[in-house]
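Of the protein chains in this complex, all but one are displayed in their positions.
Just so it is clear, A and B label the chains in written order, and each chain counts residues from 1 on its own.
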Amino acid sequence: MSNLRVEHLGKSYGSSNVLTDINLSVENGEFIVLVGPSGCGKSTLLRMIAGLDGVTTGDIYIGDRLVNGLAPAERRIAMVFQSYALYPHMDVRKNMTFGLKFTGVAPAERQRRVDEAARMLRLEPLLGRYPRDLSGGQRQRVAIGRAIVREPDVFLFDEPLSNLDAALRVSTRVEIARLHRLLGATMVYVTHDQTEAMTLADRIVVMSEGRIEQIGKALDLYYAPANLFVAGFIGSPAMNFFSGSVEAVDGGTARVFGVGFEPLALPAGPLDRGAKVTIGVRPEHLRIAGQGPFATSGVVELVERLGESSFAHVRRVDDKMLVVEVRGRETPAVSENVAFRAPLQDIHVFDASGQRVPINGSH
Amino acid sequence: MAEPVPQVVAQMPKAKLIGLLALFLGPSVVIYTAFSIYPLLATMQLSTFTGESGGGVHFVGLANFVTLLTDSLWSTPFWNALKNNMIFFAIHMAVQNPIGIALAGLLSLPGLKLKSFYRTVFFLPTMLSVVIVGFSWNLILSPLWGVAKGALTAVGLGSWFAPWLGLESTALVTLALMSVWQFVGIPMMLIYAALLNIPDELVDAARVDGLGQLRIFFHIKLPLVLPTIGLVSVLTFVGNFNAFDLIYSVKGALAGPNFASDILGTFFYRTFFGNQLQLGNPTMGAAVATVMFFIILIGVCVYLFVVQRRMRRYTF
Partner (left out) sequence: MFLEQRARALAVHAVLIAYSALALGPILLVVMNSFKSRNAIFGSPLSPPDSSTFSLIGYAKVFRASHIVVYFENSLIVTLVSMGLVLLFGAMAAWALSEYRFRGSTAVALFLSIGIMVPIRLGSVAILNMMRTAGLNDTLTALILVYIAQGLPMAIFILSEFIQQIPMDLRDAARCDGVPETRIFFEVIAPLLRPAIATVAVFTIVPIWNDLWFPLILTSSDSTHTITLGVQQFLGQYITDWNSVLAALSMAILPVVVIYVVFSRQLIAGLTSGAVK
């Protein structure tokens, strides 16, 4: 196992920039998740680490070894693909040992590794079968097994759960987390699903349009998103945003006005008079008969009841939609006009460029 | 395979269904049966008759076949033609298919520039008529013009040159190579299409597993396109044993020199229509055609029952 370092990495095809100035440092044994919307560059970054795509600028170090010019097999990495990529004309055992043949691993050793991986992943009864005779979940386990037998320094996962149905996704996710604990391996995992990111990662790398927006632990991203993008990406349903401006700063307190919420008094922090801000509050932090300086209201248009929690979709005064989580059996009625409040600690403030503004009393 | 018969069709009155089938299937079945199946059967039937001096025919059973295979007047050219056809086929399998596979392999490499240019160029000879190909190469290889000789001399192989088309020992091989030159585009395209079908992620997985491009081709790509190669082989077989146009347009019906380039197609033509050396003999011609049919049938059956059975078609 080893660490992984990416320094000032950039990738462009002709004149279009796919990745810009990516800096990332992964500790030995850490589980890092690259998450972001389609086209953000996360898969490209993974492929560059793997050596499947070339580097335009920057350096990649695996185990403190510069790997820029090395072929994938020389980097001591293993990859699990979204579509499993199993060789259809080979049985499971052959699929798992095929690559080892070309990296000079002796037959006895190959056998040993396959048997051990098969035991770990409960693949023993399937070793003689062909991919076409396996279910999606089984195929994915074989793909993981193929990665394990390579005994790589870094494991790479490219959206491995996307092709599985919902129930399988959960069980395979647990499987991968278990493997991580068992092997203590360094893993880089790509997904567009923030739930996978939040549950699997030691640290999450949120990406957008070829750049890293924020790196941090799951809860850090949740409670202290560095910018509007991360704030809106992490957490489901997404954070509610309100546009406003600072009308007055008076002895350390800023008064923020905007459509859709009542005038808000906040600790000024670095805010100046006239500054444009975006106020963010998560659906789960708004309460119907709540406490706190932030107040908004609107007409309930739809209530999604999911059991213990429900989501009310409310039409705001500025005609945008507000989503509020309501717990318990009592839910507001449609076309009812309801008021909500949120406490100071749950208010997020972002400046005109979308960056987080740290105000006293918030994290 | 397909969805169940649509409700509307299943509940249609019999008469209406029959009418529709007659309208839609009728023309095809009639023309096909009349001009494809019936003539074949009629030919096979004719092969069991022999002509009389008065112009009629009488039944002789398998006598024609016996004559064809044993009477030296017929059997010598027959076995010669059959042997030549085998050589013709062998050269195609040995040269055309590997070149087609290699070109397809190169064309399917990721990130190759000018792909469509190469594809268009490589397939161009296949579009030309065999007459054009035959004659053009005839001119080029002709010692009178000297283009081929000049080209070989330029690379220092001038001593290799010989009037290949005119020599008994090399005529057939030369003609076979001309045919390969023309038709390599077909296996190339079919295998290229099959290679395109292989998902990129599979190739990526092989790269991560440590295989270089050459190994990926032989261990991953080639096994997965084996069914297509089987198809190409049987199409080559049928095409070769049907070949006639090229030999005829370069060498004429006599397929010289001294029948060195005679294949079953030219033998059939000569037998049936005659030439300056012999009268046309429809019944013997029919016999030759029947033998050709069975040879092709055996080849196709081998493909259907042995090759296709063994080869798995992989869906992704």
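Simple rule for what comes next: a contact is a pair of C-beta atoms (placed from the backbone, for glycine too) under 8 Å apart; a residue touches a chain by one contact, two chains touch by 3 or more.
All values reported here derive from a predicted model rather than from experimental measurement.
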Considering the complete complex, identify which of B:124, B:157 or B:306 is in touch with the unshown chain.
B:124
Touching the left-out chain: which of B:136, B:169, B:258 or B:278?
B:136
Given that one chain is not shown, which residue among A:71, A:90, A:224 or A:339 touches it?
A:71
Return the single residue from B:73, B:90, B:147 or B:167 that touches the missing chain.
B:147
Touch list for subunit B against the chain that is not drawn
2-3, 5-6, 8-9, 17, 20-21, 23-25, 27-29, 31-32, 34-43, 46, 103, 106-107, 109, 112-114, 116, 118-132, 135-137, 139-140, 145-147, 150, 181, 189-190, 192-194, 196-197, 213, 228, 234, 238, 242, 244-245, 248-249, 252, 265, 268, 272-273, 282, 285-286, 289-290, 292-293, 296-297, 300
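The rule we apply is simple: only the chains that are shown with their structure count from here on.
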How many angstrom lie between the CA centroids of subunit A and subunit B, rounded to a whole number?
57
Touching residues on subunit A, where the partner in the complex is subunit B
47, 50-52, 71-73, 77-79, 81-83, 85-89, 98-99, 102-103, 132, 146, 150
Considering the complex alone, what residue numbers of subunit B touch subunit A?
199, 201-202, 204-212, 215, 219-220, 223-224, 312, 314, 316
